[in-house]
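For this view, one protein chain was removed and the others were kept in their places.
This part shows chain A:
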Amino acid sequence: MGSQLLTPAERRHQWRRRLTPYMFLLPALLIFGIFMLYPIIASLQLSFESQLNPDSGFSIDNYRRLFGDTVFRKALINTVFLLVFQVPLQLGLAMVLAVLLNSAVLKFRTAFRLIYFLPAITALFAVALIFRLLLNDEKGLINYVLNGLGIQSIPWLTNAWPAKFSLVMAITWRWTGYNMVIYLASLQSIPTELYEAAELDGAGAWAKFWAITVPMMRPTILLTTVLSTIGTLQIFDEPYLLTRSGPSNETLSMATLLYRTAFQNAEFNYASAIAYAMVLIIAVFSLLQFRIAQRGED
């Protein structure tokens, strides 16, 4: 409404001033557009093109195939299995460690924190290599120790359940410390007065944990749950490097199937459909978690 009162020169000046931030943003936007936005849209488009019949235009062949694909179903089940067992385990463990390491009476706290956080920053290839050495059927350290105790060797990486367990172990090893650090930061932001007041009322350690720590940390717990869920649903590195998706696809994850489809079988259209199925599944899981967390607050 004020613009009518401005002279043309002023109007030009204002326009330029409004444009300035966009000029600064332009390089970032350009990179975002080329490397993020474009692939996202292009792969959606790819997923709706038939691989066998590239010029037939819009086609839902890939999605139809996805519904009947037993391998994809297996990958989905495996991934959800990981989600159900691994995320609570990892977050529970992270919480216990965080509370323990937050204690003022513990010595060498910094050293402990560092040690638990180290796996998160270690090169994955090295991690997989070490785990593979440890878990080797015949020459691995773990079986060596088991044999020494009179227990038979366990085929860690070549049998279905041990392989799933190894995977859970490796992922937990890698991400527990990371979540622990997030919890530690959140723990330290809880005012100590709350605990002091609770102590005056005669609350024990357990009561304090459930009545103060958990409610105060609810947003952080939600954040780590959602992040871990997304991370687990997209899990690629461990099954690819550690178990090579085997044996018999028992540790195949959605992301390793996606990789196999695209880069080993050269089926980019179908791989794009898998990618979009993953997006949908992850969105649904994340939404569910937000809903559950909100209901808990009411």
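Quick note on the criterion: a contact is a pair of C-beta atoms (placed from the backbone, for glycine too) under 8 Å apart; a residue touches a chain by one contact, two chains touch by 3 or more; residues count from 1.
In this section, contacts and distances are computed from a predicted model.
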Complex member absent from the view - protein name from UniProt, among "phosphoenolpyruvate--glycerone phosphotransferase", "Lactose-binding protein", "Carbohydrate ABC transporter membrane protein 1 (CUT1 family)" or "Transcription-repair-coupling factor": "Lactose-binding protein"
Residue of A:6, A:34 or A:100 in touch with the missing chain, whole complex considered: A:34
Sole residue of A:8, A:27, A:68 or A:150 that reaches the chain not shown, by the stated touch rule: A:68
Missing-chain contacts mapped onto chain A: 34-35, 38-39, 42, 55, 68-71, 132, 136-138, 155, 157-160, 243-244, 246-249, 260, 262-268
